[in-house]
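Here's the structure we're looking at; comments come further down.
The other protein chains are all here in position, but one chain of the complex has been omitted.
When the chains are written out, they are named A, B, C and D in that same order, and each has its own residue count from 1.
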Amino acid sequence: MTILVEQPSGSRRKTGLLELRGLAVEYGFGPRPARAVDGVDLALQEGEVLGLAGESGCGKTTIANAVLQILRPPARIAAGSILFEGEDILGKSTDDLRRYRWRNVSMVLQSAMNALNPVMRVGDQFVDAMRAHEKINRKRALARAGELLELVGIDHRRVSSYPHQLSGGMRQRVVIAMALSLEPELIILDEPTTALDVVVQREILQQVEALKRDFGFAVLFITHDLSLLLEFADRIAIMYAGEIVETAPAARLAENPQHPYTQGLLRSFPPLSGPLTPLTGIPGSPPDLRDPPTGCRFHPRCPHCLPEQADLYRRQTTERPTLRVIEQGHEVACHLVAEGAE
Amino acid sequence: MSQLDPTLDPALDLSLEAPRRIRRGFHVPGWLALLLSNTKSRLGLAMVGLVVVVAVIAPWISVADPNGFSLLAARQAPSWNHLFGTTDQGSDIFSQVVIGARRSLLLGFFAAALATSTAAVLGITAALLGGLVDDVVNVLINIFLVIPPIPLLVVMSGYVQDHGMTTMIVVLALVLWAFEARILRAQALSLKSRDFVDAARASGESTARIVFGELVPNMISRIAAAFVLVFYIALLVDAGLEFLGLADVSKTSWGVTLYWAQTNSTVLQGEWWPFFFPGAALAFTVLGLVLLLAGIDEFTNPRLRSEHKPHRSRLRMLFGGRLATREEGVS
Amino acid sequence: VALAAALSASTPAATNSPIKFAAGHKCLVMTGSGDPTFIKNFNPYTATGLPSGSFVQGAFYEPLIVTAEGGLKPVPWLARSWKWSNGNKTLTLNLARNAKWSDGQKLTSSDVVYSFLAGRQDKLMDRVGLTGAGNEINSVKARGRYKVVIKLKAPDSQFIAVTMNRQFIVPRHIWSKINKVATFNNTRPVGSGPFSVISHFTSQDYVLNKNAHYWQKGMPKVPCLEYVQASSNDAALALIQSGQVDWTHNFVPNVEKAYIAKDKKHFHSFYATTAYPISLMSDTTKYPYSMPAFRKALSRAIDRKTVSKLGEYGYAPPTDAIGLNGLFPNWVTDKKVKARAKTMSAYSPNAAKTILTGAGFTYHGSRLYDPHGDAVHLDIHVIAGWSDWVHTRRSSRRSSGRSRRRARRTGSSTRTCPRTRTSPRGRAARRPATGFTSPTRRPRSCSTSGRAR
Amino acid sequence: MTAAAPLEVQSLTKHFPIGSAVRRAHVHAVDDVTFELRPGTITALVGESGSGKSTVARLLAHLDEPSSGAVLFEGSDVSHVRRRRDVLRYRSQVQIIFQDPFGSLNPVKTVRHHVERPLRIHRVVPSNQVEQRVHELLRTVGLVPPEDVAAKYPHELSGGQRQRVSIARALAVEPKVILADEPISMLDVSIRIGILNLMARLKEEHGIAFLYVTHDLASARYVADDILVMYAGQIVERGPIEDVLSEPLHPYTRLLLDAVPDPATKTDAQEIDLRKGDTSAAVDPSEGCRFRARCPLAIEICSQTTPQLVEARPRHAARCHVTAPAS
Partner (left out) sequence: MRWFARRLVFYVFALWVALTINFLLPRMMPGSPIDGILQHLTPAQLAANPGIVKTYEALVGGGNNSIWQDYITYLSRIVHLDFGVSTSHYPAPVSQVIGQTLPYSIFLVGVAFFLSFLIGTGIGMFAAWRRGGAVDNILVPTFMALSAFPAFFTALLGLYFLGLKAGWFPIQHAYDNGLSPGFNWEFLSSAFRHAQLPILVILAAYTGGWMLNMRTVMINTIGEDYVTMAHAKGLSDRRVMTWYAGRNAILPPLNGFAALFASAVGGLVFIEYIFSYPGAGLTLQQAVLGNDYALAQALLVVLSVCVIVANLLMDVLNLILDPRLRTG
């Protein structure tokens, strides 16, 4: 894998736990690779729950994989850097990387149901993870695996089960327990509940919250279910077509969304209580990342992008908006907003 | 003798069977365009094509009678007069090889066609109907897989007096259909669970139409793969039987030339050409088919595709710029 | 036999002198061709193939008189001398007095009488037709310990050459106790022959050691015989080429190059031209083979020279139409007959055509139609693996060029008519002549023999 | 608009055999389900995964045959019709839309094929008008320009567009009933509303009776008029959707409601009591309430007799001994 690192210019800012700078990831070779992630800046503080929301295919999983450095060809990091505790992990040796994975950052995969090796006992998969990082004998590792399972509400005797003997929700919880096994600073939850029933989903989220309180890890929570994030995350980043278009504290985002895309997303969730108003969703469909629209990537679907406003229209269609701080902790990449702020 | 029994994993993604387009409105079946866009299958296609061409023009490039004998010309090493040398009897091996290509190709083709159609009808219908029909077909398939085909053929050819082409085709198809049926049934089973089959049923399509109108078009590449598979297995097995002397050894075919080479102990006499050329021709054809199959496999399973950028310019030269590409298709 | 298109015959045998390989071989190593894997059975009566076929019969059990193929003189063996009397109906045989069985017991006239009459004990042991309808033997009696008298019902010129050749002598004290000969495997044979001990036996080779009690002084000259299984001509050739085997008796294509050239000094071969010729036998009861003209035309349509060259690598010369001059050169004395036999075997498509058209055959284009108006097909069946035979068929295939013929592989059994099966030598006897048969029905009249390879 | 329900379901039951011939068990995927679909009404069918929602839809679509019970179409039982003509007649009135927009269209066939096949099978319009009708249908579901869309293959469409094709196909036969099995669950959030709005519009304009199978209560509330809540093969609650959602009777409905994240009512201390799911409640169930193992309100009688659906409020029924006791 070729790793192109564009050193960020300028002095080192004070960084949090994890910081992505100008991260770009491409899929495929040749003249027109798909830039699934394009110039993403994102920072995560210790103990924080950062939500990452966006439509399918906008690059959420790709970011997660990049953070753990488990991208496989044809994916490659085309630009940017990934700082973990101030250290760029892109330059790390294979061995250092191996140690960094799971010990510092662990991950619950998007389809955690399939994340367990079907031919290995659950306990052994815990043992594998532990023994890859520390000297611990099998018996003690198994004992600890049992404790971890109890933490997520599964009988410790289940260490000797095979994955297929567990239900989907249980498997999900096993993976979460496994993600905890080395007490990492950051856990990435990539749509941990998409395939599950609402009741099970609720159950798992409650458990994660409880665990977070006990262990104090930070969470990068990836989902396309914005309503879930609003409830669960401290801060939310909205992604569209490989770019971050808005970040804000959860409450603020719910009350005062700035980007038309965010607004559209919020309008896509009918409420469960209160008055019902006709919703519109967002017309159109996400762009092909091999050939993204010029200018603002959202402009073809944007209700505020009208040829009548010629000047704005020209900027929207040719000039890429950048993230601007419009208020403490609230950043938006939108020509409209920039216009309004000035 | 299927030495190569490629994994035709039924769970593979089939959505890629969708047709590509050439220019506006002109549709090329997706598989053909893909076949030409894959390096392996292109090479395979070229190799098989070469053999086909040779077989077609065989009468014009060979001597009148490939089995004609001549005292003067016996046991000659390859030379300009006899490209592939001559046999113990002075027959021209080149002629035997090019004429032999006809029989091999025809036999392989028809055996494969017969086996494939049997397998497709049985396998797909069984999968679709399920229940008892499926159980019976499935057990039948598995039983055929348990009886070793070559010994079965060897014993059968001991009984069959007539080793004519038709008989051989039928016999080969009878023994080999299960290979394909297994693949196609598994494939159809996985397709059957797709909603579009139920959707077609819900909109009132008949079973026959679902099989031939909805399922089969989706399985073209699988069926093609199965066809190619049986094609070369049939080639190999037939040549093998001839080589063992279990066929009509007065015909002209690769296996028969090999048989005579073996019978005349040419190997032990240090004459390599009587067995090398027909053997190489057989291996060449089979390799071409294997490559074709590998190509089909690759485009059926996108994960197998190697991630090289396509050599489009060279392709253009080869195919006169009429090659369909994905970009042109999507409007 | 109306038509004998003499092709060629018998076995070119390759030999190499034991000298060179003496270091490596203790024994004289031999092989045949197309032998199935060996099964331990040395019962000479149930023998069809090796190891208990004629080769082993000879090693353990001997006849009284040996007559070689080709009309040669009978050689005294266990019977040192004999005398015909009573108008050639009584044969008196004087046995060797020093002959012993390998277990040390003496071989006497009672053993000989027992062997001749053993068919009465078990049909399977009948070698002389004693139990058959055509039994020609009146009595076999011992006169003293070393004299045997055989009385025939009628004089028989072939009695010594054929019948006696077939009858080997077995020890009475062993065989008379065998209940069921068919299932007796005789794994520790007691015989009078030069080899008596099976020192080694596996499915792919066996070794026979010298008989310590052998009656012929100084014989045998080799300490042991090893017989190696070779599953085909090809396998046998590989064995002799590499010197692993000293002697074989199978067909070697192009023997000069394939074998002798490897070691000119030690590798030799010979081809028994005195054997029965390879011939086409037709079932003369079947139309159109029943038409002499058709057979004549066939004979003239065969290019025997080419057949000999291509089919037999020139080992065996073409014969005339009678085909006996290799075997019995002096039999035909009439010059006119000789000349006619020669003409009848001379290759001449035109002559063949003339004969055919003269007999009512017609040609449509290049196809031949018989007088009934049916197209003529010749089915020629050959034995797969007998390479020389198959060749012969192939090279003769085109020579008459006009009729469409199909050749088939058959096993040795079905469509062959062996008419010559008296040779004492295994190979020739096992080699049925190729028969031309009618396209429709196969001859039921002829029996079969041999096996395919 | 007449109130006569085109489709009525009475005591519909479907058991699937599982396990071997030796240890045969039955999943009571659908057990004694009764409801009706009224014209111009969207009825939502919700429940957890495996509760039998899809099976109900498939039974109604005549894709599976019920073990017992009846499906009354305009008064006559159609659950066991076999004659092709009868089946076809039924299919021309009742259509189904599937969950997976990728799976429910044949990848090698164009959009045109999908929409025109039902037209031809059922001879909805003379064949010279098929083309025109296809375009009309595509326009109805919002696929424009229809000429372009008709020539496309499914893989050239986005998920939302594909689901619209499915709807167009269902509409082609001018059905009275459309069964939509989770039509939006696999779509992107931003385009779900579009499909829901389309359904609402068709209901209005064509008077179609919809069965909307979903596990998303919020979307059900958005489009549906009535709701059926299923648990372990049984309907546990039934009623007008606003009534049910605002004042659920059955503890399972309440559990569902509590579990759904709703930003509008976000409260940090909203910890709810979740007992372990009993996934095998529908496998050879014994007498008693199937929810009892998870139920916070469970009392003794719950494990003894199976509760019946009882109308505790007007048109609002539940299957619970505690909240809707049989009087």
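By our rule, a residue touches a chain if its C-beta (ideal position, glycine included) is under 8 Å from a C-beta of that chain, and two chains touch if they have at least 3 such contacts.
The shown structure was predicted, so the numbers you read here are calculated from the model rather than taken from an experiment.
Asks: Kindly state which of the options C:117, C:162, C:238 or C:293 is in contact with the chain not pictured.
Replies: Of the listed residues, the one touching the omitted chain is C:238.
Asks: Looking at C:136, C:156 or C:205, which makes contact with the chain not pictured?
Replies: Result: among the candidates, C:205 touches the missing chain.
Asks: Which one touches the absent chain: B:106, B:208 or B:283?
Replies: B:283
Asks: Out of A:120, A:276 or A:325, which is the one that touches the chain we can't see?
Replies: A:120
Asks: For chain A, which residues reach the chain that was dropped from this view?
Replies: On the side of chain A, residues 65, 68, 70, 72-73, 97-103, 106-107, 109-112, 114-121, 128-129, 132-133, 162, 164-165, 175, 178 touch the unshown chain.
Asks: Quickly run down the residues of chain C that touch the omitted chain.
Replies: Touch with the absent chain occurs at residues 29, 34, 36-37, 39, 41, 43, 45-46, 48-49, 122-124, 126, 180-183, 200-205, 207, 226, 228-232, 235, 238-239, 244, 384-385, 409, 411-414, 447-448, 451-453.
Asks: Tell me which stretches of chain B touch the chain missing from the display.
Replies: 1-7, 9, 12, 139, 142-143, 145-162, 179, 182, 232, 236, 239-240, 243-246, 258, 262, 267-268, 272, 275-276, 279-280, 282-283, 286-287, 289-290, 294, 297, 301, 303-304, 306-307
In the analysis below, only the chains that are shown with their structure count from here on.
Asks: How big is the gap, in whole Å, between where the Cα atoms of chain C centre and where those of chain D centre?
Replies: Computed from C-alpha means, the inter-chain centre distance equals 88 Å.
Asks: Measuring from the mean C-alpha position of chain B to the mean C-alpha position of chain D, what distance in angstrom results?
Replies: Taking the average C-alpha coordinate of chain B and of chain D, the gap between them is 48 Å.
Asks: Note the residues in chain C that touch 2 or more other chains, in rising order.
Replies: none
Asks: Flag every residue of chain B that touches chain C in the complex, lowest number first.
Replies: Going by the criterion above, the answer is residues 65, 67-69, 71, 74-75, 88-90, 161, 163, 245-250, 262-265, 267-270.
Asks: Help me check something: in the complex, which residues belonging to chain D touch chain B?
Replies: Its residues touching chain B are 58, 61-63, 84, 87-88, 91-92, 95-96, 98-100, 102-109, 117-118, 121-122, 148, 151, 153-156, 166, 169, 172-173.
Asks: Within their complex, state which residues of chain B touch chain D.
Replies: Checking each residue of chain B against chain D gives 14-19, 25, 30, 194-196, 198-206, 214, 217-218, 220, 330-331.
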